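Following: one structure in structure tokens, then a few remarks.
Note that one protein chain of the assembly has been removed; the remaining protein chains are unaltered in position.
Let's turn to subunit A:
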Amino acid sequence: MASPPQPTQPPPMTNAFALTPHKVSVCLLLQTYALPAQTTPPFPFSSVSQHNRLGLYLLALTKSYDDISEPKLEELLNQLKEISGSLGHWLIDHLTGRLSSLSAPDDLFSFFTEMRGILGGLDSVVMEDNQVILDPNSNLGLFLRRCILTFNLLSFEGLCHLVTNIGSYCKEAMSSCMPYETRLLDESSNDLETLSEYENMDLENFVFGKVNEEIEARKQASERVPFHLHGPKALSGLVEDIEVVADPSSKHGDKCGESNAYIHPPGNELRDVDPYGEIFLRTNWQVQGYLMEQADAIEKHDSSFSFNSSELVLRQIKKLAPELHRVHFLRYLNSLYHDDYFAALDNLHRYFDYSAGAEGFDSVPSSSGSNGSGRYEIGLIYLGMMHLHFGHPKQALQVLTEAVRFSQQQSNESCLAYTLAAICNVLSEFGCSSSAGVLGTSFSPITSMDTSLSVGQQLFVLLRESLKRAESLKLKRLVASNHLALAKFDLLHAQRSLLSFGPKASMKLRTFPINVCKELRLCSNLISEFGYESSTMTTDGAFSTTWLNNLPKSMDSPLLPQENGHRNNCDAHRFFTQLSTVPKSVLQLLGSSYIMRSTAWEMYGSAPLARINSLVYTTCFADASSSSDAASVHAKLIQHLAVFRGYKDAFVALKVAEEKFLTVSKSVILLVKLQLLHERALHRGNLKLAQQVCDELGVLASSVSGVDKDLKTEASLRHARTLLAANQFSQAAAVAHSLFCMCYKFNMQVQNATVLLLLAEIHKKSGNAVLGLPYALASLSFCQSFNLDLLKASATLTLAELWLSLGSNHAKRALTLIHGALPMILGHGGLELQARAQITEAKCYLSDPSYSVFKDSEVVLDLLRQASDELQVLEYHELAAEAFYLMAHVFDKLGQLERREEAAASFKEHMMALENPQDEDDPLLNMF
């Protein structure tokens, strides 16, 4: 036995690769797979594909990260049965037989000496003709070499442990499938003999390397696991600290696995099976891959992700590998997305305390980690993100400012770029009316920022600066997300024209749709960069994991085409999409750019384009999207349905969405539900319900000033509209005024166009048309300079209505206005807007003295009929009644009494419905 002298201490490079019974099993199977044999296929296999499949299976076993612990023998045997069909029994007999023969330390020695035989020489490029030899540099060869090396380094104690573990590994499998295994035991004694017979069989050669190369070519296995691809997007959160909570069980947080065992009632026999003996962690690489997947999953599903199940797994890892600190990070993410502030805070701090921020951030290949100072700046960024997530703008800014200072101190440029992006995020997310105090002083070294700048201007300067830095550092994802942020900024912020200076320059604010478009395009360039470059990420493990997970399916639809003609296309498709080289985070970013497009079109007033972009998102990015993004797209589509097809369809869609996404507080789906309920209640005249829903909406917003400002705007806008519908004009006007002030304070000019229009409406309805006119005109000019075309059309409509209410001599003017806006309204407006336009147009005709009903009655009647149809879909009783009223009038003049009565009856019906809104038997409300 020529084993090297045993070092007293294992070298540090062992990298947590421990020999376990499972690995011995894999070695055994490898031996079967790569046994020197002379036939094609080699002996036990009946076809080449069977042989290949075992090879693939073994590869998957060594690479997949679908679980943290190694499979038990029983699971392995089941999989083997599935994988190799007719050969399964032979393999199982062989494996269990060999395993149970390893009962003394010396058996292991001879076993591993044997294993060396199947490894080719390192430099033997030319293979001997009749030998299947494992290439030492292939994945499987490397695995085998590591096993042999680890075995050689094993101390005697380790050897003893291995022997004991193999014993219990076999015993457990046998006790669980007794009848089958007893048969095996009887046969096991023969196995060694048969095996040696097989070895001597004269079989044709099979070039093993082929399969291996094929697989490897597909996935450049770089062993680096880029853990942190979740750059600073708006994530954050905390996890409860199980150790700190004054819970009786908490002191033994690490033992929670054990305490769980106690959930069984005493005396339960299950508990008496020693639960610890047989759990072995997979290789470090696999566990980290698993953790990465989990991190993705948590971010993707956010709160719908089960907190407890992942927490359990994490605790188990923590127990098995207490020095694997990444677990704390996962716990942080987990509690963050479950809105547990204290736990998230504690775990975040714990993670950075232990790892100094250096573990798991290999996506930033920087030398600063090696100088012993750690990377605490990353911790600061995450802390900032966390405060952002929980809606603490002040703390977030403070932490991020500290991050800026610290990364400058450490000259960690990329971190600085990320920090700047994070600050931009905070500034755009929260309305900080006075950030100057925080930002002004400490930022002068990065940007020569004038402290007198407004928040919006500061944000713009910072965004530019951040983009510039990201570009110079070639942080592609950051560049893309900066472009996205700029697009958002351009969309929402009106700016003074940059080209005009001097006293004569127009001081008018405007928005620049071209810029939005440009930024969005630049953002989308990201995909081409990732499409061309062969990804640095390893898809190896992901591939193996899916392969193993779909084991039964992949057996039906073999990967290698030579097997048999029919295969399941759907599966194969799924299979290869998983191999896409574009990383998920990139896809996510691209997806967000489509959402942004959709939002932009919504604002600029093109409903079809908004809808198309939403649909593009749902079809192309649904797989990679996070659940919050997907939910917001669904919300957009539902809104679209409600506006264009009425509430019935929208509520059906909402029902579907609610099942798909968890409705927790503040989720987009909940928001859209409240919005729809409010709209509908307003239309049906159920003001009580409207007010109630409106209050519910308001409660969702955080009470901190500047946080959730969109939600607050929305809530008070709706509040004002409810008051308006209740004819409480002065209150409505007061709410609208205070809303205007808030929007002005937080620099939300774009929203102000809507508020102004609302004020015009209020004055119109209160009969004060003269007062309404300036508001409508102001709104119109806002819309014009901010390119809000649809809103402009509806402002024009309001203006026309105002003119019309000033007397019939203005009817001509009103009509011209309406005709000007009609293309926009009919092309992009929703049902309500169209109906309003039609009714107003009809009214214009009717009040125009030059118009005669008898001559051209169809013009008016047609308009009114269309309007009433649309309004009935919306259940907008008030306007529908008006339409029918006008219709009845016209019929009366024409002398068509029957039709007049018909219209009058409909009018009455709507008026009745308006006066006593009943919702007990409302089918739509009862859906929820």
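The definition used in the following text is that a contact is a pair of C-beta atoms (placed from the backbone, for glycine too) under 8 Å apart; a residue touches a chain by one contact, two chains touch by 3 or more; residues count from 1.
Heads up, the rule we're going with is that contacts and distances are computed from a predicted model.
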item: The complex's invisible chain, by UniProt name, from "Immediate early response gene 2 protein-like", "Cdc23 domain-containing protein", "Very-long-chain enoyl-CoA reductase" or "DNA repair protein rhp57"; value: "Cdc23 domain-containing protein"
item: Candidates A:Phe112, A:Tyr290 or A:Phe406 - the one touching the absent chain; value: A:Phe406
item: Touch criterion as defined above, residue of A:Leu95, A:Leu140, A:Leu345 or A:Leu886 at the omitted chain; value: A:Leu345
item: Listed residues A:Asn137, A:Ser155 or A:Asn525, member touching the removed chain; value: A:Ser155
item: Where the unshown chain meets subunit A, residue by residue; value: 12, 14-16, 18, 155, 157-158, 161, 241, 243-244, 246, 248-249, 251-252, 254-256, 258-259, 261-262, 266-267, 271-272, 274, 276-277, 281, 284, 319-324, 345, 349-350, 353-354, 356, 372-374, 376, 379-380, 383, 395, 398-399, 401-402, 405-406, 409, 442
